[in-house]
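Note that one protein chain of the assembly has been removed; the remaining protein chains are unaltered in position.
Let's turn to chain A:
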Amino acid sequence: MNDGALREPTFLVLTALAAQPQHGYGVLRDVETISGGQVTLRAGTLYAALDRLSAEGWVEVDREEVVDSRLRRYYRLTEPGATRLAAEVQRRQRHTTAAEQRLQLRSAEGLA
């Protein structure tokens, strides 16, 4: 398992799938919502990420539907995927906490 920092698109795709299974287009829209409109994933990036995440065993197919004669495949986060996302959240929280503390110190010392 890769223990390094997750890249932003990977982190956002895993986050989008954390609460419930979603189909590809749903993930694209959800990533935009999660990032407050700052990140817009496109299909090429999404499916390259899903291809990699499936190979890692972090994401798997949940079910398939045909809507308006188009195939929709739903993906879900696996347990190893959830564990990896949780580890990434903790790593980011540690860094964020450290950054907040340094900024508070800076304010306290009147450097601002």
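Quick notes on this one:
Just so we're on the same page, a contact is a pair of C-beta atoms (placed from the backbone, for glycine too) under 8 Å apart; a residue touches a chain by one contact, two chains touch by 3 or more; residues count from 1.
The criterion applied here is as follows: contacts and distances are computed from a predicted model.
The chain absent from the displayed complex carries the UniProt protein name "Integral membrane protein", chosen from "NADH-quinone oxidoreductase subunit J", "Diguanylate cyclase", "Integral membrane protein" or "Peptide ABC transporter, substrate-binding protein".
Across the interface with the omitted chain, chain A contributes residues 23-25, 28, 42-48, 50-52, 54-55, 60-64, 70-73.
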